[in-house]
Structure formats: C-alpha cells, structure tokens
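My questions will all concern the structure given below.
For this view, one protein chain was removed and the others were kept in their places.
Moving on to chain A:
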Amino acid sequence: MSEDEEDQSPPPSDLRSQQQQQRPPCSPNKSRNCISSSSQTFPDHVLENVLENVLQFLESRTDRNAASLVCKLWWKVEGLTRSEVFIGNCYALSPTRLTQRFKRVRSLLLKGKPRFADFNLMPPDWGANFAPWVSTMAKAYPWLEKVDLKRIFVSDDDLALLAHSFPGFKELILVCCEGFGTSGIAVVANKCRKLKVLDLIESEVTDDEVDWISCFPEDVTCLESLAFDCVEAPINFKALEALVIRSPFLRKLRLNRFVSLEEVHRLLLGAPQLTSLGTGSFKHDNQSEQEQEPDYAAAFRACKSVVCLSGFRELMPEYLPAILPVCANLTSLNFSYANISPDMFKPIIHTCHKLQVFWALDSICDEGLQAVAATCKELRELRIFPFDPREDSEGPVSELGLQAISEGCRKLESVLYFCQRMTNAALIAMSHNCPELTVFRLCIMGRHRPDHVTGKAMDEGFGAIVKNCKKLTRLAVSGLLTDQAFRYMGEYGKLIRTLSVAFAGDSDMALRHVLEGCPRLQKLEIRDSPFGDVALRSGMHRYYNMRFVWMSACSLSMGCCKDVARAMPNLVVEVIGSDDDDENREFVETLYMYRSLDGPRKDAPQFVTIL
C-alpha cells in the first residue's frame, strides 16, 4: 500500500475548454482543427500515428500528464494510448468522463473513501461505490485486465458483473474494501479464467459460507498471487492444496488464520517455488493424530525462494524457529499480528541481514528494535504497531528504540511508529541519521503528550524532521505541538504531499503556515485541532491543486464552509454530521472537500450535506 505519485487529472479549466471543441468530420486531405502549427506540413493522421507509436511507450503517469498538456493533438493521442489509469479520488470525475477521455484502458487503480474513515470518523454508507464504475467500464473496456481498488464499497453483484464482462481479466486487488463476501469472490474465481492475481488485503469479507476455493477452474491456472489473509472464514484445505498444485506460476500466497501450521507445511512441500508466503495460524494442533510433529523447518528449508514472510496469526512462539532456514534471504518480514517477546525475537532477527521491510508489534520492545538496528542494515521501511492500542497502556517501545533504529538503519525511507513516549532528541537524531526518509509517521498515543524527558512540546523534533529530511513527502504528527511545529512545516516541508494532524496546534496560524508554505500539499487530514475559519480561508489558493482536505472536530463554521463552496465552484464541499446531530451545534463536525470535474455527486447519503 505504498503511496501514490502525482494526481492524474489536470486542472479543471483544460478539460472544460476541450469540451467546447467539437471536431467536425473532414476529408482526409484537409488538416483538422489543430493548434499545433507543425501539422501544416504533414497530414494530421500521419502525425497522429507517429505520436501514437511513440506515446505508447510512455509509462509514467506524470510523464503522460505532461505530454497530454502539449496541445490538443497530444491530448487526444495520449488519451488513446494510456492503458493504465490512476484515479486518486473516485469522486473527482464521473466514470463517463473516464471512458470518454481514455479509450483503451486495460488497468484501473481507483481510490475511494478518505483514510480517516478507517478509524470510524465517518458513518458507514458514505459512498465510494464501485457499481457505476464497473457498469460503465463493462461497456467501454471489454479488454480490461486489472482493477485495483482502495477503500471502495464493492458488492457481490459488482464482482459478478466484473467477472462476466471482462473475459481477459487478470488482476483483482482489493485493499481496505468492503461490501462483498465469499460468494462474490467465488464468481471471480470461477469466471475469470485468465486470473493471475487475486489479492484481498485488509478488506472486510463476509462469510457467505461458500467454498470459493473450489470454484477455481479444474485445469492448470494462471495464478501468480493469491492473498486472502483478511478473509475471516474457514476454507476447504483439500481444495486449496489441489489448487496450489495445479498453479505452477504461483509465487505469492497469503493464507488466513484458518489454515493451520501442519497445513502450511503440506502446502510448502507442494509449492517450493513460492517467493512470498503469508502463513496462517502459526500454532501446532496438539490434538492431531500424528505421533511425531512435522518437521516444519524442513518445509521452510525447501523454500529457497521465499523472500517475503507474513502471517503468524495465533502464534505459538516455540514454533517460530522453524522459519530460520529462510531468514537469511528475507527482504520483507511482517510480524504485526504476532505477540513476540524480545527473547523469542532476537535469535530470529539476527539472521535477517537482507531485510528491507519490517512490520511488527511493539511487544518486541526497545530491545528488539535495537536488535533490528544491529542487524538490518538494508532496512528501508519500518512499521511498529501497538499490541494494546489504548492511550494509557504501557508502552514497550519508546525513543530508545527509534534512536537505535536511526543509528543502525541509515537507509531508512519509511517509518510508522506507535509509542507512548518520545523525545525531541530522538527525532532530531533520526533526522540527521536517515536523510533518505520520505515517509515519517509518528503516533504518540497519549494525546498532547510532550517530550517525556524535557517536558517541552514536540515542535523541535518534528521541525528537525522536516528540515533535515529533504525528501520527505508524507508526514503524520502527534504529541504536544504548538504553532511553532507548523511554522517549521511551512518553512521546510516543500515536498510534503500528505499531512496528517491530530490534536495539535494552538491557533489558525498553524494551519495557515502549512497552507501557505507547502506548495506540493495534496492530501490534508486534520482532526480535533483548533483551526477555524481564518485558517480555512487562507488556503483557498491551494484547494484546486489538492486532492482533498479533511477537517473534523475543528472550529469551522458552516458559514465559512458555504463561502468557500460559493467561491470555488469546482470544489465539492461536503459537511458530514452524525445521525443525532444537534442542529444548534456551533461548529461543523466534519468537512471533507475535494475538486471535481463533474460537480457534486448524486449518491450522497442523508448525513452528508453538499454545500
């Protein structure tokens, strides 16, 4: 779930002017209406062909966006040759506009709800439905091969329509989605004969009690990746085993917790070519009939290609050493579902010299992090999640672990760290030690908590991060923060694209610093901070260039939100309240606003007011 690059939609004005231009039919000898004067020497269609042959090699989204702005001809040809479309906000445009501009799309990446919806800050049924997209694309892109959705509501009917409409369909990736169940997955498994990738990641999948694994076709499959660790339903293991055996191209397999360790063992023996494995429940069933325990280590030893390991749900730590044979090759290790103590952890991590991505629970403690720092010199990404995610729980990790990591892992690029206490000194150290940082997300779980050694606000620490980490594009802040922290962000955070703020700042000035100082800001999400109308107004020069702004439990008035909506007609300004909204409430509960080429959406539920 790495973050995206620049947005693909151009500023609204371009598209509007294009809409006005209607191309009349013309004879081949006459050159068509085209701005580029160079087309005077060649017939237009020749130039178009040449351009098409060249532009089809352009892959990068940003390059394509740039190319499409050269002139109308390039716009048109680029639209014909773009095969992979990224839409960062499903409400920024309508499906019809997509199919009108891009004619030969093979792959769609679509994002829906804002991220704070993951934390219950938004009532359910807000929107972001896949239905209009799949029905429009079913008619326009019968050759569609890949769909990658994030935070989208997908129903079983949508999945059925997808399975029936796209005969060449190859890749379905659903991240943080909901609305469907195993019956929808069964249809996809059954009808998409060319399916290579079926990845269900962190999605809510209802158990319709359908044996979807058995629905895959009987002959050899094209499967390369199958991930269903989030499916909370038992599966037919025999069918899974048979599926793995007849999937010679399978490289990535992520099992859910209903697959036992013995079953994983059997799968591994039959699929030594795996490169990425998500184990199911990592516990041995003591009641099993076998007299001797299976040699789990031998199964792992046979998997010479495994470089990515995850799962470990319901872990019995005494079986953890079974993975030792593959540790030396691992580039990615995810222990974030496993409650592992430092003593169990250290022998494992000391063999993982090649590790680049490491996710874990804070149960490994500062001691475990020190072990990581000592061994994993190639580490690029670190995520430490809280085993006990409450504000006042004891925190087993602190600034000590973070400091150790910064000293040992100099190539670090991405950090997500949950803790209960932190110091400015550790952040300052990290800012100096890890210049490659592009993502820095620190969550000090106690709200408004200062540096626990000096008692000061965390301003200087975060200030150092934005100042010294010159490649920083994503930042999430926490702890006690004054306006000064935001002054630093505005002054130094010139590349920041995503900013996440909670329970921070003193006044409107804080948000003003950011809105006035961060020219690349695309995604802004703020909760429970004292920012009001003055701050909101100060960003009006930016909002058309941003993907979205989220502000909840701040001090915004309805009047000001209405003013913004009136002043910026291409901005959709949603005010979201809860069901039992008190009409006398002084402030807007939640503001979510985003630019849109097609005006306000028609599917807004009752609790959303579009100004």
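Quick note on the criterion: a contact is a pair of C-beta atoms (placed from the backbone, for glycine too) under 8 Å apart; a residue touches a chain by one contact, two chains touch by 3 or more; residues count from 1.
Basically, contacts and distances are computed from a predicted model.
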From "AP-4 complex subunit epsilon-1", "Large ribosomal subunit protein mL46", "Auxin-responsive protein" or "Cell division cycle associated 4", the hidden chain's UniProt protein name: "Auxin-responsive protein"
Touch with the omitted chain, as defined above, among A:79, A:450 or A:517: A:450
Touching the absent chain when the full complex is considered, from A:310, A:529 or A:596: A:529
Option touching the unshown chain, where A:114, A:181, A:408 or A:517 are the choices: A:181
Touching residues on chain A - with respect to the absent chain: 116, 118-121, 124-125, 155-156, 176, 179-181, 202, 204, 206, 208, 230, 257, 283, 313-318, 320, 336-339, 341-344, 361, 363, 365, 367, 385-394, 396, 418, 443, 445-452, 454-457, 480, 482-484, 502-503, 506-507, 527-530, 532, 553-555, 578-580, 582, 584-587
